[in-house]
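Missing here is one protein chain; the remaining ones are kept as they sit in the complex.
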Amino acid sequence: MNEKYLICEEGLRNVVQDGKKVGWEFWLRIPYYAGVPLSMIDHLKVTIDGEAVPEEAIRFNTSCGEVFTLQELETVTTYRWEYGEKARITVLQDGGLAPGRHKLEVDVALRIIYMPKGNSSYAWAEFDVE
Amino acid sequence: MNEKYLICEEGLRNVVQDGKKVGWEFWLRIPYYAGVPLSMIDHLKVTIDGEAVPEEAIRFNTSCGEVFTLQELETVTTYRWEYGEKARITVLQDGGLAPGRHKLEVDVALRIIYMPKGNSSYAWAEFDVE
Amino acid sequence: MAIKLGVSLYSLQEDYYLGKLDLEGCIERVSNEVGADGIEFLPDQMPLPGWPELSKEAVDLWFSWMEKYNTVPTSYGAVFFDTMYKNRMLTVKEVVDLTIEDLKRAARLGFKVYRTGIIRKEHLEILERCLPVAEELGIQIATEIHAPRGIHTWWTQEWLEVIQRTGTKAGGFVPDMGIFSVSLPVPFVKRLLREGANEAIIARIEEAYRAKEPLSEEDVRGMGGNEKDLQALSSINRLVYDDPEWLREVLPYTKHIHGKFYEMTEDYQESSIDYANAIRVLLDAGWDGYISSEYEGQRHYFDIGCDTYMDPVEQCRRHHVMIKNLIAKLSGR
Partner (left out) sequence: MAIKLGVSLYSLQEDYYLGKLDLEGCIERVSNEVGADGIEFLPDQMPLPGWPELSKEAVDLWFSWMEKYNTVPTSYGAVFFDTMYKNRMLTVKEVVDLTIEDLKRAARLGFKVYRTGIIRKEHLEILERCLPVAEELGIQIATEIHAPRGIHTWWTQEWLEVIQRTGTKAGGFVPDMGIFSVSLPVPFVKRLLREGANEAIIARIEEAYRAKEPLSEEDVRGMGGNEKDLQALSSINRLVYDDPEWLREVLPYTKHIHGKFYEMTEDYQESSIDYANAIRVLLDAGWDGYISSEYEGQRHYFDIGCDTYMDPVEQCRRHHVMIKNLIAKLSGR
């Protein structure tokens, strides 16, 4: 759902810490018509330049500054991903992304009670990274 | 903690369903000085006659009649194992236990914040099964 | 008139999603540009500050908007959280507890109808257990009658049985006008055609649907139908056309109706849904309550971008004109 607007126009950026590129990040809107507690994110798969990102490298950043791994999200009922919120998704990767054009793909699913087969949405975009 | 009183005097019984023995059960008190939400049970290992029971065969029965697998317990924050409550523990096993004497061992641990190394308690008892 | 008009803020969702409107902005546009006073909203879609906790400040803010824009809360669109955890479904008791908390929030915000939906058999038991609290709060637990299920399906009939068996005053329904669908949503067909579907084949699929002799996949393939035509077929199989007369069976328990629509033309027509017969029954029954416009067409324009969106506010305005025209015509005014 909302596939066209899932990946936000903020694009793709390297994350720099103490002068070092330690990963990269992008912003994601929810593939649903409402917000949900984070525990209802069933999966969040990220692919960069055709290669799947290891699940353990992905971090979901809440609007109030908490950082969760996907495995931790399974019990996070007290923080929500709101409808329309641009959630910052970080991928830990030493060295970050090389400057140039990169293709980002995401596949994100929520567990919604009236969608017994799951609600999985796929989106992709290409961005230039400095 | 409270090792002497963990396994309750109610003993060991076969569970009969539609005339068939489908498993067995016993009653367990909490190894702590207070009650906790069920999600704080860190592990519950059951051994019968020296043999470990597969984790998937164990069921925790709440006082109000809910039945949870150990894997489900990890998110059960809304039901509690109260201090002094005799919780019924069921083990699914076709045919149940043979009549005669059996040795039951349990190893149960809670996650308590001021016990960084965990709070694991071991108890055993022998009972006659009809 | 006994039929009152409102808007579900669901209609304005895309503008909220993209940050063009906030909750107050949605209310303001409904009041000032649609000219309606009934406000339905989904708190999980457009939450008040601090949601799902509901502070006194948030309640005051809500009522300050109602006053400022001369609007009234109508129906509160709730959802079930059975799937909160990956490793298990919530228990009946857990969902009851969450629903009771939610009913209290709805009542504090002044809503008289708590719109929910029965999906699993368990929801019947859950909602029945919530009825005494709803009675105390003076709010009606109303399950939506929504395609692919209609009035004569267990979802509706078993809740009706609960209402009649318990004699509760706090149980009811929100019929969604989508259960009177006579064709696929117009903007959906437009999109399928942009994507390569065949206009003639879609017309035949729709005719067969109206004749209650639905085509099979083989039929469509035999006509030379492509994947997009087959998508039209599978979608039409999930539509519902209930006899509008059946509405009378649930109207005694109905305080609120969803005015689902997909696209209003400039001359105030919605060709996908049989509004004329539904309104006729409502008038004949002397039904009293709000119809909330529920526009659900914008998403079919995503592929050609925001700029060509139908304006949801204008769509709702036209929808209200259509209903007023029907009322005037049918009541001979």
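Chains here go by letter, A, B and C, matching the order in which they are written, and residues are numbered from 1 within each.
Note that in this section contacts are C-beta pairs under 8 Å (C-beta built on N, C-alpha and C of every residue); 3 or more make two chains touch, one makes a residue touch a chain.
Owing to the predicted nature of the structure, the values given are computational and were not obtained by experimental measurement.
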| item | value |
| --- | --- |
| Which displayed chains the unshown chain touches | A, B |
| Touching residues (missing chain, whole complex) on chain B | 1-5, 29, 33-37, 39-40, 42, 74-75, 77, 80, 82-84, 111-114 |
| Chain not shown, touching residues in chain A | 64, 66, 68, 71-72, 74-76, 78 |
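FYI, only the chains that are shown with their structure count from here on.
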| item | value |
| --- | --- |
| Distance between the centres, which are taken as Cα means, of chain C and chain B, whole angstrom | 47 |
| Approximate Å spacing (C-alpha centroids) for the pair chain A, chain C | 30 |
| For chain A, residues that touch 2 or more chains besides their own | 74-75 |
| Of all residues in chain C, the ones touching two or more other chains | 84-85, 87 |
